[in-house]
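A single protein chain has been omitted; all remaining protein chains appear in their positions.
Up next, chain A:
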């Protein structure tokens, strides 16, 4: 197997060869479905009010990867999105900018031009997104193209077919190679949990991606249902928490798809806070992959500050 960005010595054995990798992944503790869903629902009842809500809204805004991944995307659409990313609420300059704009590779140049000097990252999906059904060469070329065009973050997809048929070494190797192709760009590894189906698979895929050097593990492409769910995110947060306990390294989590309301976003932040820990409440370590979420956050922010709800006509649609 390709040498990974050497995992810490405690885990070096896990990636020695294909069978060690399999043994390691299958040796991870199982996930009880009923238990993790119960815990996620229980934490979902936290009541976040007043100052803590406002803080959560601003934090969530700063964690948004504002995303457009449509066949119909145009330069105009991407420019509009970039403008929104810089000033999410034009009338309220104190609203923080979002973390990144996420586009297809051919739109990276446009986004990069608009966002130059803003500190907002340009994220590009790559590796034959969303299905990942192509050859490794094409996936690597896709990645290199995105980085060359100016992407500072790459959202790759794993080969779910290979994963589900137990070819963990192949999945691992692909991630390692894509990571190499990324250069300095941060790598988010999309597991597409809706196709992995079981929580045990989500846990194994999370560790596989972390072992291979992924900076982030991401739930979904947004093209498959179900996309992000709270219990799946719990399992992934447990993985980065345990990764830190074993290696001292901090890795990130990004739920994507289906998170549309402030209420939902706050439930995710509560999970980050209480499952992974307060350290992860940081755009470097937690992101929301979303398009419509931002406007709901902005509306709720106004409601918190103005004391009344103003409605969707007072936020911009881009």
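The working rule: contacts are C-beta pairs under 8 Å (C-beta built on N, C-alpha and C of every residue); 3 or more make two chains touch, one makes a residue touch a chain; residues count from 1.
Quick note on the criterion: contacts and distances are computed from a predicted model.
Undergrad: Tell me the UniProt name of the left-out chain, picking from "Bifunctional protein PyrR", "Biopolymer transport protein ExbD", "Aldehyde dehydrogenase (NAD+)" or "Bacterioferritin-associated ferredoxin".
TA: Per the UniProt record, the undisplayed chain of the complex is "Aldehyde dehydrogenase (NAD+)".
Undergrad: So one chain is hidden, and I want to know which residue out of A:39, A:87 or A:223 touches that hidden chain in the complete assembly.
TA: For the chain that is not drawn, the touching residue is A:39.
Undergrad: Of A:30, A:90 or A:183, which one is in contact with the hidden chain?
TA: Within the whole complex, the residue contacting the unshown chain is A:30.
Undergrad: Which residues does chain A use to touch the chain missing from this display?
TA: 29-32, 34-36, 38-39, 45-53, 55-56, 59, 238, 269, 273-274, 278, 281
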